[in-house]
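Note that this complex is displayed minus one protein chain, with the remaining chains in position.
After this line comes chain A, so read on.
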Amino acid sequence: MPTNSGNHKQNAVNVREMIEEKRSSRSISNITEKLIPTILFIIASISILTTIGIIYTLLSEAIEFFKIVPIWEFFTGTVLKPLSQNPEFGVLPLINGTIISSLIAMLVAGPIGIMSAVYLSEYASDKVRRILKPLLEVLAGIPTIVYGFFAFTFVTPIIRSIFPEVGATNILSPGIVMGIMIIPMIASLSEDAMTSVPNAMREGSLAMGATKLETTFKVVIPAAFSGIIASFVLGISRAIGETMIVTIASGSSKNFTFDITQSMQTMTAYIVEVSGGEAAAGTTIYYSLYAVALTLFVFTLIMNLLARYVSRKFREEY
């Protein structure tokens, strides 16, 4: 039958075409198979380029700065007057402000964070925990600029109504608010550390007649100690790098003082003030930005490495 054989022929051609097509598409897909890993590797190396970019820009511009201001003078100078006729660039006022604000923050966040962690991990029922934890995490999701507004327009006036000698800008109020911002971080990291302590240890202690409180302080916390310390160190690192709260609420006076009722400037706030101002590229004050940023970068890097070291080195495996 002619029609049938014609059909057959047509099919044969189709199959050959399909094979041809398949072969050519396979060679294309072979090329993609080979290309994709390379493309993805290039994409993944962007994160390394970012690190190199950060270190390179900070170092190269900071070196320019240290050619003008000796490195020794920078790190031991207690006077910072970048805009005066005879500018002086001592970083100690900034380091002092950074440490004091972080210290205040940790005095708030440390105890409250750890007590929250104990409550959530040891005392709260499953139901309560499932409500409280996400709510606490909302606190961590609020932009820092909102906390800055809160510190400046709410916390500072309250402090001033109790202690009238406190200035309109001071380091105490942003320190406290920063602490509140860090609470969820410490609470959730410490809670993770505590919940990973095996129940057998708790039960052993409870069976010996210890109360829940004694079990918590003598068994759970010592067992989770490395995780708790790591959460503290990360909290400090976060406080050191925090910018907007201190910029808004602590003002820009470069006092070298330990009086927490006064305005102080942190390293981060200095960077905001100078870069947002009229520092033209190539001036000493412009280069000082990078020297300060480099100091800040090293501070936080040390803290982050320390946190990882603590949680690795002293972790007790069960």
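Convention: contacts are C-beta pairs under 8 Å (C-beta built on N, C-alpha and C of every residue); 3 or more make two chains touch, one makes a residue touch a chain; residues count from 1.
By definition in this document, contacts and distances are computed from a predicted model.
Between the listed names "Membrane protein", "Glycolate oxidase subunit GlcE", "Xanthine dehydrogenase family protein molybdopterin-binding subunit" or "Phosphate transport system permease protein PstA", the UniProt record for the complex's undisplayed chain reads "Phosphate transport system permease protein PstA". For the chain left out of this panel, the touching residue among A:104, A:183, A:221 or A:310 is A:183. Only one of A:14, A:57 or A:196 touches the absent chain when the whole complex is considered: A:57. For the chain missing from the display, the contacting residue among A:69, A:100 or A:120 is A:120, taking the whole complex into account. Only one residue from A:68, A:139 or A:260 touches the chain missing from this view: A:139. Although one chain is not displayed, its contacts with chain A can still be listed: residues 29, 32-33, 36-37, 39-41, 43-48, 50-51, 53-54, 57-58, 61, 111-112, 115-116, 118-120, 123-124, 132, 135-136, 138-139, 141-150, 152-154, 168, 180, 183-184, 187, 211-214, 234, 237, 240-244, 247-248, 268, 271-272, 275-276, 281, 289-290, 293, 296-297, 300-301, 303-305, 308.
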